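The complex appears here minus one protein chain, its other protein chains still in place.
Chain nomenclature is as follows: A and B, assigned in order of appearance, with residue numbering initiated at 1 for each chain independently.
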Amino acid sequence: MKSIISSYDLTREEVEEIFQLASKFMKEQKGDSLKGKTVALAFFEPSTRTYLSFNKAVINLGGNVIGFSGAEGTSVAKGENLADTIRMLDNYSDAIIIRHKFDGAAKFASEVTNKPVINAGDGKHEHPTQTLIDLFTVFKHFDKIDGLTYGLLGDLKYARTVNSFLRMLTRFNPKSVYLISPPQLRPRNEFLEELNYPYKIASNVNDVIEDIDVLYVTRIQKERFLDELEYERIKESYVIDLNLVSKMKKDSIILHPLPRVNEIDRRVDKTPHAKYFEQASYGVPVRMALLTKILGE
Amino acid sequence: MKSIISSYDLTREEVEEIFQLASKFMKEQKGDSLKGKTVALAFFEPSTRTYLSFNKAVINLGGNVIGFSGAEGTSVAKGENLADTIRMLDNYSDAIIIRHKFDGAAKFASEVTNKPVINAGDGKHEHPTQTLIDLFTVFKHFDKIDGLTYGLLGDLKYARTVNSFLRMLTRFNPKSVYLISPPQLRPRNEFLEELNYPYKIASNVNDVIEDIDVLYVTRIQKERFLDELEYERIKESYVIDLNLVSKMKKDSIILHPLPRVNEIDRRVDKTPHAKYFEQASYGVPVRMALLTKILGE
Partner (left out) sequence: MKSIISSYDLTREEVEEIFQLASKFMKEQKGDSLKGKTVALAFFEPSTRTYLSFNKAVINLGGNVIGFSGAEGTSVAKGENLADTIRMLDNYSDAIIIRHKFDGAAKFASEVTNKPVINAGDGKHEHPTQTLIDLFTVFKHFDKIDGLTYGLLGDLKYARTVNSFLRMLTRFNPKSVYLISPPQLRPRNEFLEELNYPYKIASNVNDVIEDIDVLYVTRIQKERFLDELEYERIKESYVIDLNLVSKMKKDSIILHPLPRVNEIDRRVDKTPHAKYFEQASYGVPVRMALLTKILGE
């Protein structure tokens, strides 16, 4: 029984075991590893996709869910500190899945309770269960994680999904990783120093698209730019359209954590490269596998 | 397995089968037709009554519910398009029950997913499961739908419950239908052309009340009037009070989809004509019957 706050909390072996189990759950869709157990979903920051897929995963495993999505109207809104809220949930559950707008909230929670805590996204920090789903999609398509060329596109400085993705890749041996973003949205240098695999900085996806096996797209938020005009100027170069897709390797794939807004032209959905809906469909089996690993015994 | 978007999606035979099954569920209150199944409640427009009665219906049939009521804080609020949201729910459920403020949202949803979609109210379009409950109440009281005189009172232009009611009546043989509303809230002509039974337009319920077996009351919303003074002027003539009820046929009944605001004087609740609370109590058994028809086999 342990907490999953960061991608670093999982070894390569554990990731591979989770993938084995997830493949099994893809077929069966059910189990009883959470029978008589209750999982608390503490989503201080609202979410549909992540909330519902954890909810469904618990249901499929015979467990019960309690919790909330959105802090308005919770005791938090009344000024309660996070520690007291977590202590409360500790009384009601066997594990706590937390989403919060502050970096480090999940780690903090794990220090307050003895129950396992799963980070479902904390501020600009991490979202490791999303990464498990991302890499499981890669694994299902290529039957491996190693030896591939990855391209991460968009906001590489503030996107927690990107942080968790790049960190979990350190457990594997990617051939190379392209970090494609506007200069002001590049990963921090301290972060880059963590990476134990070859990576290249790029500003224009068109320059490198021919090389890429796995293109991971994230949203670029207008708010990140001091100058809205600059945002307007660059945003086109970060939209995936049929023209860009036409340059991709035959067997390459496009991933996106969803929800997407305009980062991917809807016409791309019908191309064989578009794997983001399949990726979304792995949310439940992968989370069933993780929950079984953590609470199953 | 099919979707129910409009009253037209049900034949007379299917309606009658649903009523048979609903009568059975009224006594038993439980079944196992949804055992191991999960139903998604996607209420983009919030609702208590419809949400909870579907929720209870699924529980009574041994199924699980996931979903949301109110779009604030969902990925929709983040700008996700409806198609992507429905694709997500498709991954988590065996059927999708949708309420949305836009006409046609339910139909659109049914084109995105292969899972059956049930329209729980889409804008000013339809709300067919409410009509099943309405007509089931008529059936329980008169032991028939045919041969009766119906009176629909209130907003006949924008009320989705009225649209579904009038359309489902085309599957039966009503003696006559009075359409009672202020001139500006009469059904559109194209809509009237759909009706295959005799109907009469009226402006004042007092002129026709003696004829009516089933009086169906809906709210008149102030917002529908350009001139608030006009609203104030006419609204009294659309409130059901003891004086009006005193003119009703001995065996006639009053229906209302609820929630009501001031359309029906509370003193009417105690008269034998008031059937709207009984009508509300049929929400669960009728929805259990529909869900069993759609997902049961």
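Methods note: a contact is a pair of C-beta atoms (placed from the backbone, for glycine too) under 8 Å apart; a residue touches a chain by one contact, two chains touch by 3 or more.
Just so it is clear, the model here is predicted, and its values are computed rather than measured.
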Check the options B:G36, B:G147, B:P198 or B:P259 and report the residue that touches the missing chain.
B:P259
Hidden partner chain, touching residue among B:R49, B:K175 or B:R188
B:R49
In the full complex, which of A:S23, A:N64, A:S203 or A:N262 touches the chain missing from this view?
A:N64
Pick out the residues on subunit B that sit against the missing chain.
30, 46-49, 52-53, 55-56, 59, 69-70, 258-261, 277, 280-281, 283-284
With the missing chain put back, which residues of subunit A would touch it? List them for me.
36, 38, 40, 64, 66-68, 72-80, 84-85, 87-89, 91-93
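Following the convention adopted for this analysis, only the chains that are shown with their structure count from here on.
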Size of the rotation, in steps of 5 degrees, that lays the CA trace of subunit A over subunit B
120
Compute the distance, rounded to whole Å, between the mean C-alpha positions of subunit A and subunit B.
41
